[in-house]
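A short write-up of the structure that comes next.
Missing here: one protein chain of the complex. Every other protein chain is in place.
In order of appearance the chains are A and B, and numbering begins at 1 in each one.
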Amino acid sequence: MLKQIEGSRAVAEAVAVCRPEVICAYPISPQTHIVEGLSRMVKSGELLGCEFVNVESEFAAMSVAIGASATGARAYTATASQGLLYMIEAVYNASGLGLPIVMTVANRAIGGPINIWNDHSDAMSQRDCGWIQLYAETNQEAADLHVQAFKIAEELSLPVMVCMDGFILTHAYEQVDVPEQEQVDKFLPPFVPRQVLDPANPVSIGAMVGPEAFTEVRYITHANTLRALDVIPEVAKEFEGVFHRHSGGLIRPYKCAGAETVVIALGSMLGTIKDVVDEQREAGVSIGVLGIISFRPFPFDVVRTALRNATRVIIIEKAFSLGIGGIVAENIRMALAGIDIAKYTVIAGLGGRQITKASLHELFETAVTDDLRALTFLDLDQELVDTEIAKTRVQS
Amino acid sequence: MKKPYAITLDVESSLANHTGSWRVERPQYVNLMPPCNNACPAGENIQNWLYIAEDGSYEAAWQALIQENPFPAIMGRVCYHPCQDVCSRAKLDEAVGINSVERFLGDLAIAKGWKIPAPEHASGFRVLIIGAGPTGLSAAYHLRRLGHDVTIRDAAKVAGGMMRFGIPKYRLPRNILNAEIARIQEMGVHFQLEHHVDNLQDAIDDGFDAVFLAVGAQIGKRAYIPACEAARILDAVSVLRDVEDGQAPLLGRRVVVYGGGNTAVDVARTAKRLGAEEAIIVYRRTREKAPADDGEIQEAIEEGVLMKWLATVKHAEEGTLKIEKMALDANGFPQPTGEFEELEADSLVLALGQEVDLSLLSNMTDLQIVDGTVQVDSRMMTGRAGIFAGGDMVPADRTVTTGVGHGKKAARNIDAWLRKGEFTKAETPEVIEYEKLNPWYYSDAPHAMRDRLEGARRATNFDEVVKGLDEETALYEARRCMSCGNCFECDNCFGVCPDNAVIKLGPGLGFEINLDYCKGCGICVTECPSGSIIMVPEKS
Partner (left out) sequence: MTTAPIKFYQVGSYAIGNRLLPSAAGSVQSDADRTNALTSGHRACQGCGEALGARYALDAAMRVANNKVITVNATGCLEVFSTPYPETSWRIAWLHSLFGNAPAVATGIAAALKAKGRTDIRVVGQGGDGATVDIGFGALSGMFERNDDVLYICYDNEAYMNTGVQRSGATPPAARTSTTQAVGEAPGNVFGQGKNLPRIAMAHEIPYVATATVADLRDLENKVEKAMQMRGARYLHVLVPCPLGWGSQSCDTVKIARLATESGLFPVFEAERGEVTASKKIRRQVPVEEYLKLQARYGHLFSPKRRDDVIDHLQAMADRNIVRYDLLESAGE
């Protein structure tokens, strides 16, 4: 049903029609509106057969989800930023136990200094935690990815993190075709857990594993995670069959075929990038876009195929690995290993800084002449940082 | 359903992990000797029959009891219960009233007419027993159970010996005595009463394969006390015998009994019942040193018997006695003080012990006599093969219970000797020390006292003084037993094992250690209330 709706609300409604059984959350901006919506639906009776648990921390939120999922319940939670960091131990545990929990991460910077605005530092910090990570470009996709996430998670018995940009998506009112119950019921079968706590058939879940089997356990989980590279596109295709729109998948190329320059990005900034690329195209520049939806597992093969004929790639990312540089860029480098393509890493939008079309135009123009530095910080106040760094050096 | 590798465990159980290999010591169930059993002159397995009685299986308890002692009803009245003196429960609150439960079982057996099992096989051997006192009767009983043909001869008109002629009926009613003797008679033991044996060799020649002598010690000891002719001096054994024969002697209003043993007390209490206004026991030492059972002394005092401790009779006149006061020296022995007093007394009864009438042995030179008693070896056999002796006529404590014990021991040795074997007693286990118990587990429960007739009233007649327990009280008393050194199936070991390594075998079957899993921690040993588990080193 088409609605003019806040992104968070759209996600809440999408989650609700997935028939979740246990929802737990701890308040943190900018995720709050999602669970506020869900808590209202549970309390009002709109969402039946579901328990909403107001927990005392994100650590507890993920833990409640673990308990619920291990008992065979469809479990959902949402968080962001510090909240995600606070639950990390349980995040790893959920994937280690193979529990198909779905969690929204309303992407936000992590402190200090404290910053509540959007970037991808939070989710990127969890790139190795064993969860599938899907990044939504729009609120429509955010809503749709949640529906797909339950299916992917339950099929693989792995947890899925749906990342949507805080404020930019969560708080934005847009037109969204909110998935309807009937459609979702056709698409998403009831949860059949791979393992379940059942007194009638008591099993021990979460046993200690020593050196004799730990490597094998990790190998098997890795292999299972890689299976997502097949499952994610299949699910997206199936989704399209039921909902008659394309959402999800591993990557989303835009004017990419034959482009000399390809801009690579995740999440909502793809919209702005596409607008700029359209304008560049009108100016005759051979430029395209590759959106990455599945960052974990990273779709090396499809990315390599999509980029192999490009001359250069510009990777714009909203996170930063201190002392290293781009995180997405590093993965792109791996995908393109052995292919002679210039790679530019651009760190942009940290802590909610706006990524303007003007800046992007300038950036692309510099890049196409290969005058861009390998690592660029978009709109960096160079004078300020130079002064500060100089001060520090004098002091020491 | 497919299970993820290493996350879910539903097939493999830790039962595959045999933690028993960690062990350096292992617990072992034992049956140790409880102090009561160890102290019982009749060798009763007290703990065992109490255990059986604890769940109300009285007949089974009685059957277990009479395997060692045919006289529970008598014992429950006259035994001085050395078992209770050593009872572990005394360290917790009060000793278990073993004696009262024994009496309860004995009386119940008489009331219900429970029978002694008949011997399974006739051995073909004939055994003669001389003396139908507790020792002789006990031997007869045990020999009969072992299948022998037993004849018992006694000079008296009725069987019972000192149980009848030495113990007043207010302590041992005759219907009880008769009932327990009758049961032995019913087993097929031949009683030849009023049959005085004065020539042992003749008796043996009657075709007996073995002989057991148990004539007792019936002659009252006479001490030399200067006395005028008119002084009335009697001996305790004769007094008690005459009372039993219905010919109570005239003792007068004031009776002095000289001696500190049980017989002295019996005579003093009898004198009160015969109408004496005053009965005074004179003894040269203190109450604590008197050989008489303290309970008996207490009952006597309650009945109005007076006690004159630390005193000796120096001279007897008609109507008066001259008494010298004694004092204990540093070693606790009484010494004369030179202080004298007069005591009014119409009669003086000497209760200074008894001697054995050895006349029947006069021509038996191979029987060794020392200090007036017959010497026997560890088998209770005299110097002549096939002639055994026991009871008061051999050196030992002169109590009914000791006599019963002798009878049993002699019977088992006679049996072995007849069968040309040797009686080997089952190895006696170690006596369990109180420190090895865990008394915390036992419920608090003081000893259930037997009712007594009001002292003043009872002293005027020969009704039984001490009443028996009703069933509820007897059961309660039995359940006070701590089963020292023997498992009573409290399930503690089964429960406290952190490794579930104790197997419960079911009622009456006890427990077993599962050595596959027992790590040897020893909690079962510490928490066993009765100390019936020990740790033993593992063989390397």
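By definition in this document, contacts are C-beta pairs under 8 Å (C-beta built on N, C-alpha and C of every residue); 3 or more make two chains touch, one makes a residue touch a chain.
Quantities reported herein were computed from a predicted structural model and do not represent experimental measurements.
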| item | value |
| --- | --- |
| Residue of A:12, A:28, A:64 or A:145 touching the missing chain in the full complex | A:64 |
| Residue touching the undisplayed chain, where the options are A:45, A:199, A:258 or A:323 | A:199 |
| Selected from B:62, B:283 or B:488 as touching the chain missing from the view | B:488 |
| Those residues of chain B which, in the complete complex, touch the missing chain | 6, 9, 12-19, 22, 54-55, 440-443, 445, 448-449, 451, 472-473, 476, 479-481, 488-492, 494-496, 498-501, 504, 506-507, 514, 516-517, 519-523, 525-527, 529, 535 |
| Touching residues on chain A - with respect to the absent chain | 21-22, 24, 49-51, 53-57, 59-73, 75, 89-90, 93, 97, 197-199, 201-210, 212-213 |
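FYI, only the chains that are shown with their structure count from here on.
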| item | value |
| --- | --- |
| Distance between the centres, which are taken as Cα means, of chain B and chain A, whole angstrom | 91 |
| Complex contact set, residues of chain A against chain B | 96-98, 157, 194-195, 201-207, 209, 213, 216-217, 220 |
| Residues of chain B defined as touching chain A within the complex | 1-10 |
